[in-house]
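A protein chain is absent from this complex, but the other protein chains hold their places.
Right, chain A next:
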Amino acid sequence: MTDEIDLSRLPPPEPYDEARDKAQRKRLLDVWRAPPGWKIISAVNNDYIGKWYLLTSFAFFTFAGILALLIRVQLAVPNNELFSQSLYNQLFTLHGTAMMFLFAVPIFEAVAILVLPEILGARDLPFPRLSAFGFWCFIIGGVFVCGSIFFGVAPDGGWFMYTPLSSNPDYSGLGADIWLLGLSFIEVSSIAAAVELIVGVLKSRPPGMRLNLMPLYCWYVLVVAGMILFAFPPLIAGDLLLEMERAFGWAFFDPDRGGDPLLWQHLFWIFGHPEVYIIFLPSIALIATMLPTFAGRPMVGHSWIVLSAVGVAFLSFGLWVHHMFTTGLPEISLSFFSAASEAVAVPTGIQIFCFIATMLVSKVRPSVPMLFAGGALAIFVFGGLTGVMVALVPFDWQAHDSYFVVAHLHYTLIGGMLFPLFAGIHYWYPFTTQRKMNDRAGTWSFWLMFGGFNLAFLPMHWTGVMGMPRRVWTYDLTDGWAVLNMVSTLGAFVFAAGFAVLAVNVLWPRGKQPPVARNIWNAGTMEWSAEVPDKPWGIRSIPYIHTRYPLWEQEDLMGQVDRGEWFLPDAQEGKRELIVTDILDARPLFVQRVGGPTFLTLGAAFCLGAAFILATFHLWTITLIFGAGFAGFTLWWLWTGTSRIPETPEKYAGRGLTLPTYAQGNRSPGWWAVFITMTGDMTAFMGLVFSYFFYWTALPGFLPSADRLPGFGWLLAGLALLFGSWAMTVAARGTLGRGQRGLAMALLVGALPIGALGIGAWIWAAWTQGLDPTAQSFDAMVWMLILWMGLHLLLNWVMHLYVAARVKFGHCTPEYRADLMNLTLFTHFLALTAVTTFALLAVFPLLMGVGP
């Protein structure tokens, strides 16, 4: 068995045979080749998806950057009438929104999809079709949100969309709906990418790469994807509440109906602050990957960097309130969140000092990537220092919402994210294109951007001290802000010129230039083992890794990989295959077959995008039609592409290793994907639970009197029925395992009406008490929790019918029952949701002394 295999004592490889090598290469090429011509859009391989993702993110960056230039033009002189108030409000809202949601986060996903599998020495990520789906969702949603400005209906509520400005249709128009639905859609794709990357890091590592051997980049990806998983869902919950108030008048944020505008700020910043580190850490990861290469030695303080990254991640969830220091919170909250905000300086400091220490004990080769990294350090440290200032409450009371904060946030984001990213572009350009970018143009673009940036943003601190608030479209000469603003505008254009040089340098056609040498920077990480010119298979054979910098520390590794001396050197069955390993020690578990090119993911993304876009315009019927189309495409994709029963239970993977070709339960990536997705789903649900308790603490009269509570008996009956439904699903898993296919199908289908009765009892409990979601926040909260449960139940029914059909048609059998195991896992989470909902609706009021 694989568990006992000692990877360090594998039998020697078979002697090299050129004919065999050629034949294997041909078969691999046939399997991994992207579709020709226009059909390329059906490609799902990480090389393609990653590149498209990257280019699309940069297109949105350019768009949002142009918006920034327009903003600067408007502010260049006092009393400027170039743009109207209304257009200006749209410009800055869209600038922030696009930079945050369409560039800063997606670019992390883009880079990770592009390089993570290669750094891991893997062929692809475990769910290539999911990456493709996420990418198409991203581009559709992004174009929709950005396009709105050409029709003058772009969101204009500021990128954090504070209620009641955004919740009351009298104050905000279609733009707010576009923001809410368009971005919720993109958030879905971010979470999809997060699931993909977490499972990728945990399960797709090469054999032998234990956690402590994992490259720093992968640690950061794991940490950041985990943060996305916990940070985005509360915002999705908030979006849901806000859109329910906008579209149907549910009372969540309106103080006249027991709502509270501050709830939105909490939900938004519980997302929004981790978001800052979600943006920042991946770029630090790039520096942590590049620096050892140019220093020619391993990173000093590897484990401290890992611990610091994890520390930043944890802290980042505990300091969202520093965006709310001026909302009149009690001193005790201010002190706590001020302390937490200051504390984040420590793990950040450790990471930076590890970098400097590495430089101290080595001779760093000068290069354009290192130039950008140095610029990043200079800018980011400055932004970090002003961060320490604004984390102090009295200082923040002056700086908050002034241009000081505008300057601070651009220093942290551009220094902490953009410059490292540009360093990464120069560094990995040869990896992606087999060509090198022009160094002189690189140096020019650096100095233009570095100079332009500081010219634009350094004076802005002073503009803030002079009292200029952010988000104003005009000011008067007597305000004394004119010179500073003019300087900032000039700087912004110099910065833009630098970016133009960089863009030309990236896009310059270099097809006729000779390819670069392999591993051009002499790096130690696996992605540089790629052959030149590149092959679509990711890696020729999947090696055993037992060092942190394999290309430095494992002799002739590239040659061994090239000659196909390691695992899975062939594709005899004509299938795309990856090795899945276990989480801690990376012992090989099984050979995973992943899907190839398909139009199904595209169809699914198109239908889902259409549904979201049409919902913006409240065209509910067509929305439902496209929603059904999405379900259809997705089911088709799953039915034909996942949990395929293999033609042989195991296969020979090379070097004496024989691996199973199917896995279920917690050995399979699919199970982990369900687990991780549902963790995110529970986090969104926790956002609702948080809202419930927030109302309870903030509003004394939140809980109504006993006669206005949903009926305890009905709630209890509903819970019992929902549990009955859950128990039947669990029983189905057991009966199928024992070979009773008919009984398993009966249990699966039978669970549906029981569940329906359960949710019916809950609806009845609220309905008979006359709970009106448009009248009171408590009523709205009750209906929201029931709606949440109901929607999940609906999804659960589709899954039950799907699995029952899989059993019927022999795709889910007693031996191969991954589908049913994954369904059971989903149902466990549902049961947890049901218990929590019951506790909130029935038990909590009782404990508080209201209720029967």
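As a working rule, a residue touches a chain if its C-beta (ideal position, glycine included) is under 8 Å from a C-beta of that chain, and two chains touch if they have at least 3 such contacts; residues count from 1.
By our rule, contacts and distances are computed from a predicted model.
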{"item": "Which of \"Acetolactate synthase\", \"Cytochrome aa3 subunit 2\", \"ABC transporter permease\" or \"Heme lyase CcmF/NrfE family subunit\" matches, in UniProt, the chain that is not displayed", "value": "\"Cytochrome aa3 subunit 2\""}
{"item": "Candidates A:34, A:82 or A:350 - the one touching the absent chain", "value": "A:350"}
{"item": "From A:204, A:283 or A:386, residue that would touch the chain that is not displayed", "value": "A:386"}
{"item": "Chain not shown: contacting residue from A:47, A:187 or A:260", "value": "A:260"}
{"item": "Residue of A:25, A:72 or A:400 in touch with the missing chain, whole complex considered", "value": "A:400"}
{"item": "Candidates A:338, A:433 or A:827 - the one touching the absent chain", "value": "A:338"}
{"item": "Touch list for chain A against the chain that is not drawn", "value": "84-86, 89, 156-158, 162, 164-165, 168, 171-172, 255-256, 259-262, 300-301, 304, 326-328, 331, 334-335, 338-339, 342-343, 345-346, 349-364, 374, 377-378, 381-382, 385-386, 388-389, 392-398, 400-402, 462, 465-476, 478-484"}
